[in-house]
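One protein chain is absent from this view; the other protein chains keep their places.
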Amino acid sequence: MKINDVILQTATKLVLFVIILFSIHLFFAGHYYPGGGFIGGLMTAAAIVLLLLAFDLKTVAKILPFDFKKVTAIGLLFAVGTGAGALLFDAPFLTHAFTDAYLPLLGKTSLHTAVLFDIGVYLVVIGVTLTIIQTIGESE
Amino acid sequence: MTNLILLPILVPLLAGIILIFFTKNIHLQRWLSGISSLATVVVSAFVLLKVRQDGIQTLALSSWEAPFGITLVSDMLSALLVFMASIISFACLIYSFRSIGEQRERFYYYSIFQFLLVGVNGAFTTGDIFNLFVFFEVMLMSSYVLLVLGGTKIQLRESIKYILVNIISSALFVVAVGYLYSIVGTLNMAHISQRVSEINQPGIITVIAVLFLIVFGLKGAIFPLFFWLPGSYNAPPAPVMAIFGALLTKVGIYSIMRTFTLLFPHDTGYTHQILSVMAILTIITGAIGAIAYWDIKKIIIYNIIVAVGVIAFGISVMSYDSLAGSVFYLIHDMNIKAALFLLVGIMIKITGTSNLRKISGLIAHYPGLGWTYFLAALTVAGIPPLSGFIGKVILVRSGFEEGHYWGAAIVLMSSLLVLFSVMKIFINGFWGEPKDYPEGKKVPVNQLMIAPVLLVIFAIFYGLGIEAVQPYISQAAETLSNPDIYINAVLKE
Partner (left out) sequence: MLETVVQFALLCIAIAMLGLIYRLVKGPTVPDRVVALDALGINLIAVIALVSIILKTNAFLEIILLIGILAFIGTVAFSKYLEKGVIIERERNS
């Protein structure tokens, strides 16, 4: 049976970017406020799930040609690598460093290696969530 | 090197992550995982020597000092167990190269194997009770995957039970940690120990201790809680079975050892009495199972339960000697059980069956296998001067000294029954008329033999070289029987 879902698809094309922007906002808000890599990753995954709902597995695989298991691995590598970076300075594992810097456009910004760790968490969450959803979806 | 004690966790973790990228290239996977396992053995040996030289090593993760942050603590017991775990996983890995099969290798077998080692080493090293839970979960997640990987019918059936049991026990674990935290207000084990002795272990703490006993008893397969073990360990292929049997239950036992000597040592009349009764019943049921079965896998699996009981008995006696005996026996058992499982795996590969009644006369064509098994069987039963004997002697003597006559007598009796059960395999399986097996007479087993032979040689040296091993064991037992050493090392007072 063919179903016309023009409304869903059009809405998705717009809403998708709003959700992804919001997820990025949540990700960076995690520095000082509630938020962070985990919830940001979940939001991004939610956006991709919306895409999967409106379109189908094949189209989404064409748009995002990643192996999500490898995304998980890259995320883990980021997180563990950030922790292991402390080994180079003979500091205990997971010790972080931060500094305040003047960046063009952004002005005074605090830079923290925890952000790198959080990117790892973000990628792991996206990777795991989408691996699970794709596996369930494919089993039909 | 500040982070030395972290390395046995970090090396397999990095290796496991990197291996995810190379699922297609099996040769590269084998090389990488082999190198990383070897590196883990080397760094854990360094940790062991360092602890022997300078005493307990601690590491405050993220530079948050104890008791506020998560602390890794490597005392002698942890260092010894991490070292053994690394050696055993290296042996099982070598064995896997030849036996696990391409199908599993393509589906993240090696990387999950490394993650399992991360969980085990982490659980041995951590000094934070909640972090212990986290590493338990890392270990259990990996074990779920290893158990189900391959997807045969028996594996799927058993893994449902296994996952259910472990999820329930993990939930109880978190509940117990929550209760403990609400009373003592800290998660650092040294700090908990200090607080518990300040308030002199009131009744509620004893209740929590029993809750912990149930949790770790479920993981470590103590008497009423071992029901899941024989079925689940029966399902996966030999190297996975070996690593489960040698490491996973021992993590549960290690946790009992740690919590009951460090956190709850004040009400021994109650908690340790329960543990003692449970331990004796564990030995009896394990021995009955080991004698009753004619399935070679099941026989060895029930022997694990016997060993768990023996070690738990040593903990329940709670004297310096009995703890030393427990530690000695724990290490001996990890080593020799891994070897036995691998040998049984080879037997099954040759004959295609695990039913002992259908196997006989293997020694005619496989003399090496037969004699290695014979040595391993003598070691596990505790024939002097091999290592099983020494552990049991220390345990039994301390049991008699402390007045636990029944327990000590049953430990002695269990040796006989264990000897009978493993010799049953030898007599029926290796002696007698050689039978024809579907695989033919000459299955190439030489490369498979490397790992169990290494482990058996290690076991023999462990028994004969007791003079050299003794200082390590007594250093471990000293920390266990005197928690103040541990507390002072962690909190640096």
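Letters are used for the chains, namely A and B, taken in the order the chains are written, and counting of residues starts over at 1 for each.
Convention: a contact is a pair of C-beta atoms (placed from the backbone, for glycine too) under 8 Å apart; a residue touches a chain by one contact, two chains touch by 3 or more.
Since the model is a prediction, treat every value here as computed from it, not as a measurement.
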item	value
Among shown chains, those touching the left-out chain	A
Those residues of chain A which, in the complete complex, touch the missing chain	1, 3, 8, 15, 19, 22, 25-26, 29, 33-35, 39, 43, 46, 49-50, 52-59, 133, 136-138, 140
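Definition applied: only the chains that are shown with their structure count from here on.
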item	value
Length of the line joining the C-alpha centres of chain A and chain B, rounded to whole Å	38
Residues of chain B defined as touching chain A within the complex	1-3, 6, 10, 13-14, 17-18, 20-21, 59-63
Residue ranges of chain A touching chain B (in the complex, touch as defined)	69-70, 72-73, 76-77, 80, 84, 86-87, 90-96
